[in-house]
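Shown here: the complex without one of its protein chains, the others still in place.
Labels run A, B and C following the written order; every chain starts at residue 1.
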Amino acid sequence: MNQRKYSVFIDNVASCNDRYCGAYGRSYTMEEKFDRVKSIPLLSAVDIVLSPDFMNDKERIRENVQRTGLKVAAVAVDTFADPVFQKGSFASTDSGIRELAMQRAREAIDFAKSVGCSIFTTWPGQDGYDYLFQADYIKERTLFQEAMAELCDYSPDMSITMEYKIKEPRTHSYISTVGMALLMCEAVGRDNLGIALDYGHAALGYETPAESAAICKMYGDRLKHIHINDNYRLWDDDMIVGSVHTLEFVEFIYWLRRTGYQGYMTLDQFPYREDGRDAVAESAEWLDYLESLVDNADMDEIAEVIKKNDAIAASRLMRKLLQGRIA
Amino acid sequence: MNQRKYSVFIDNVASCNDRYCGAYGRSYTMEEKFDRVKSIPLLSAVDIVLSPDFMNDKERIRENVQRTGLKVAAVAVDTFADPVFQKGSFASTDSGIRELAMQRAREAIDFAKSVGCSIFTTWPGQDGYDYLFQADYIKERTLFQEAMAELCDYSPDMSITMEYKIKEPRTHSYISTVGMALLMCEAVGRDNLGIALDYGHAALGYETPAESAAICKMYGDRLKHIHINDNYRLWDDDMIVGSVHTLEFVEFIYWLRRTGYQGYMTLDQFPYREDGRDAVAESAEWLDYLESLVDNADMDEIAEVIKKNDAIAASRLMRKLLQGRIA
Amino acid sequence: MNQRKYSVFIDNVASCNDRYCGAYGRSYTMEEKFDRVKSIPLLSAVDIVLSPDFMNDKERIRENVQRTGLKVAAVAVDTFADPVFQKGSFASTDSGIRELAMQRAREAIDFAKSVGCSIFTTWPGQDGYDYLFQADYIKERTLFQEAMAELCDYSPDMSITMEYKIKEPRTHSYISTVGMALLMCEAVGRDNLGIALDYGHAALGYETPAESAAICKMYGDRLKHIHINDNYRLWDDDMIVGSVHTLEFVEFIYWLRRTGYQGYMTLDQFPYREDGRDAVAESAEWLDYLESLVDNADMDEIAEVIKKNDAIAASRLMRKLLQGRIA
Partner (left out) sequence: MNQRKYSVFIDNVASCNDRYCGAYGRSYTMEEKFDRVKSIPLLSAVDIVLSPDFMNDKERIRENVQRTGLKVAAVAVDTFADPVFQKGSFASTDSGIRELAMQRAREAIDFAKSVGCSIFTTWPGQDGYDYLFQADYIKERTLFQEAMAELCDYSPDMSITMEYKIKEPRTHSYISTVGMALLMCEAVGRDNLGIALDYGHAALGYETPAESAAICKMYGDRLKHIHINDNYRLWDDDMIVGSVHTLEFVEFIYWLRRTGYQGYMTLDQFPYREDGRDAVAESAEWLDYLESLVDNADMDEIAEVIKKNDAIAASRLMRKLLQGRIA
């Protein structure tokens, strides 16, 4: 059996809101949130978004990490929830805003080091545009590129990752697809720049997540972190893993193993109407189950089927994988 | 020139938030909001969502209506932002919740009457489901149907309208498309049940808004209210009118006139990064411009082209409409 | 175990083409096609589209039906492949074209009777429009409505069904969604008018197929026939059943049983690059497997979960259904 390395964004076990409803559930203290993660046996780590609140509470985060024994899988800088970045962060044409994003990023990198974490994540959700004739596509993208280079050089031992997403909160994001993210890696030309692949974002962009992972391997071994959740393909619904799709997760897990991915899978959900902790626990159970289908499979047989380019053979294989009848 | 009857959801001139960022802009008092609407010459009315806040402020709303001379185009009950309705309102299987929704609806209807407004709107955004195996599709839809009948009977002189939308905030809504909304009208069997057509919701559901309006006319003359905004067709982006699409609005306006629609068009936007008042003013300017294209057109010539079922003739007509060369 | 009633469009076991490639595979004689269907043990029937070719070969079809012992599950009139109907059939404003469609439909109904089949299917794929300003939405829809009434009256013992689809071959179809199809049923007002639900079309229209089936039950018990296949939700890919989605099929099968559907499930695929017979056999194997998951489940337990409106309980149930651990 493959080892499970599951993490969760710590706020996922709390409550969330949408653009209509400001609070679907109650709020939780940091201690409660860590305890709630700890209560899920399949999880061994947390991901931290260093939002303004959290930045003022670094010591408390470290204490809770120590207290619970949870690892920190990755640390993200918040350039999406703080309204100061509403028109862009690393790609902002306002040099003050851009510098603030850089400063926050460096602070998050430093914090990551302080908790023994080697993955730093940016999700440039505000770097993009909403309307036509609203952005200088070349200048802003160039600024973003320079920012990534600077961050890579700031901490060469840290994996600096970009999480791509085709839209939301802007109607169009600059780092939109796996191709665009890898192109940015090529342009920046630093070895420690990588990809944080959000499964739901890949699905939203009509990518096959397994293929996206394989392409990251192919072009520079750039896959450094994974966020995981499920959706109906047309929006980033951030649902419980496996609640919509089944076989695509199995193929994803297979290609992760085939390409030697060693990192965490971090649960990243918006359980608006559910208890956050229970929704996360459900996803972990699903992941474990879906991984077990690959555990039970014959990797060589899968490789043989793939070579055939044959839909009938692939279909039979998928049915067998589900039924656990292989090997 | 056709008379313009434009309204706006009063909170549209204030600030908004999304699921990541709790406040893109500052908050405004009710007086400020009314003043901001009043400052836009093309607007003559407001739409009010009777949220819990507003419910405790009815007198103040009435005073502001009187003070500004703005009409109230429609009053909506809030069954989507109050978290008590997070798992449903009129379709809730929890009879207490359902009764609370009914009570709030009756209160909103009464308030509408008190400000001389004859359009009551429900947007059953929480009536639906997120996951498979999560809902009794028949029972909940039946409950919804009964609720609409009760509301129609409560106030036979009021237009009780349903605003359809295919998804969000639930991943699936019960009153999803124009067909489903009209089917509900047929099933309820009350003359005062109608449709509030949100242009963006129609576009999101891959409807042609002009066709949706025409179908409402055909099946019981059910179109009683219109919300208007623009989007990229894959999400309810709630953008400035005319900023993405152009010709579809022109066709929509044409069919509204052809079918004798006499109501308001209510601006319904989420200008996250813009000044709300200015974004609304922009939409009003766009609407006025798009209407002027129809003002300048020869209605008989349009009708003749439509009869031909000929893409080439339609294409020529559209170019002429844009260029204002007709007549 | 529930009885399997699977049929297939007879041309599905042959070859197909797309808009680029005129022939992906070789052609087959009618005898070969019947033999290929017969060779798949899980199939007991065929569906026939009475295309111009087939119309001239009715006797041969009947002979093959008799020879193979296959039933005829449904007969469809071809109003989509014959270019004479390229701008519409039942909704055509050209009375000659419309009459031709009616004549072909009556001929198909008569043929259905002659082979002991009680389901007649229309797929009005050409009844719609491509461009704005290209159609009189009310007039054409009215013509369509009258045509359905006439067909229902022509043969009151026959189920006259409409297969809805949101688009293709037109960019917009009139009978677009389950709501629109049921609204048409209400408007026509005949008991023998019903729905042929194509699973892939429902998915393409962002419907949950189980819900669509339930709604058909609720509004007049209108579900009379089912076409089945899989897709990626954004196009009618017509793929092998179960190759993309898994749980949605399980929920669909559950609701079919709960609502007492007794008809056939007809495989309806476009296996461009596969051997048609083998692709159909695969789908039948998948369906049988997916049905077995429901066979093994406790129907009362499912009903209890559904009542809860609880995503966590639903998620657990789905995992259990997949694992066959229920009962």
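We take it that a contact is a pair of C-beta atoms (placed from the backbone, for glycine too) under 8 Å apart; a residue touches a chain by one contact, two chains touch by 3 or more.
As the structure is a prediction and not an experimental result, all values here were calculated from the model.
Within the entire complex, contacts from the absent chain reach the displayed chains A, B, C.
In the complete assembly, the contact with the undisplayed chain comes from C:N17, out of C:N2, C:N17 or C:Q103. Against the chain not displayed here, chain B makes contact via residues 206, 232-234, 240, 242-248, 271, 273-275, 278-279, 282, 285-286, 289, 310-312, 314-316, 318-319, 322-323. In the full complex, the hidden chain is touched by chain A at residues 87-88, 93, 129-138, 141-142, 166-167, 172, 176-183, 186-187, 205-208, 210-211, 214-215, 217-219, 247-248, 251, 254-255, 302, 305-307, 309-311, 314-315, 317-318. Residues 16-25, 80-83, 86-87, 125, 130-132, 167-169, 171, 232, 234-235, 237, 239-240, 243-244, 270, 272-273 are the ones on chain C that touch the missing chain.
Quick note on the criterion: only the chains that are shown with their structure count from here on.
Note on chain placement: the centre of chain A and the centre of chain C lie 39 Å apart, centres being C-alpha means. The multi-chain contact residues of chain C, meaning those touching 2 or more other chains, are 206, 247-248, 310-311, 314-315, 318.
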